[in-house]
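The complex appears here without one of its protein chains, the remainder shown in place.
And now, subunit A:
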Amino acid sequence: MSRPTPPALRAVANSVGVLAFLVAAFPVYWMVNSSFLDRNEIRNPVPTWVPFGGDLDNFRTVFATDQFVNALRVSLMVTGLTIVVALAFAFVAAVAVSRFRFRGRMSFIVTLLVIQMIPVEGLFISQYKMLEAVDLLNTVVGLTLVYVASVLPFTIWTLRGFVAGVPYELEEAAMMDGCSRPQAFFRVTLPLLAPGLVATGVFGFIQAWNEFTLALVVMTREDQRTLPLWLSTFTDVNRGTDWGGIMAGSTLIAVPVIIFFLVVQGRMVSGLTTGAVKG
């Protein structure tokens, strides 16, 4: 990109860039801004663009409701359990796929690719019936089961790239120095994989934390709602929507995700586009 850009083109590019920034970022800004405004400012025909004189009342309201705290608890349990189980399962599978060549390896990979593409809407009816039959509707275990299955293909695929990125020669060298094969794996390869595991885990967190559709299907009882479900039912058509409260709730849900996302995205984008680990 060292070649100089003609000034006219640069001017156009820059203006489009600023416009794109405004359109992309404004909704996020507006969410945070509105969360600080009180009812009168929200219900003013002239919008309040900057939250001068805003306060934390909306956040207080949110935390004061049992529903929020309860949804937070459910979300944390489901998300945590999903990450632990999915990472453990995916990790061993990724090792198998990238370190061994075995009969059925290729069909396993094809299956993962195909599963990855199955729309959740194409199966949730029978997943609902299945969980209903074994009394797992409205349970953390039930939701975790379907979550694990839906993050597994992507997790295995990504981890496999990370495992392949650690040269097998390192393990061989350790074995020559007297390590057994498991020792070589746990002492040499595993520490090198830590960043990959963290990045993949964070991605699993984001997926499970944000997921809406399956939660809607599995968690039909109000006391088992996850955060996204709670947020979606916050609107009250009859009493008039409390937009300040909703924006406060949205901010609370979004902020951890945005932070996590910014941390891992550089790594994941390169992982997504090349399948290889850089750096």
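Heads up, the rule we're going with is that a contact is a pair of C-beta atoms (placed from the backbone, for glycine too) under 8 Å apart; a residue touches a chain by one contact, two chains touch by 3 or more; residues count from 1.
Convention: contacts and distances are computed from a predicted model.
Student: One chain is missing here; what is its name in UniProt, given the choices "Aspartate carbamoyltransferase", "Response regulatory domain-containing protein", "Histidine kinase" or "Sugar ABC transporter permease"?
Tutor: For the chain not displayed, UniProt's protein name is "Sugar ABC transporter permease".
Student: Which candidate, A:V50, A:A64, A:M117 or A:M176, sits in contact with the chain we can't see?
Tutor: Residue touching the absent chain, from the options given: A:M117.
Student: Considering the entire assembly, which residues of subunit A contact the chain that has been omitted?
Tutor: These residues of subunit A touch the chain that is not shown: 1-3, 5, 9-10, 12-14, 16-18, 20-25, 27-28, 30-31, 34, 42-47, 85, 88-90, 92-93, 95-102, 104-106, 108-111, 113-130, 145-154, 156-158, 161, 164-169, 172, 203, 206-214, 216-217, 228, 231-232, 234-235, 237, 241, 243, 246-247, 249-251, 253-254, 257-258, 261-262, 265, 269-277.
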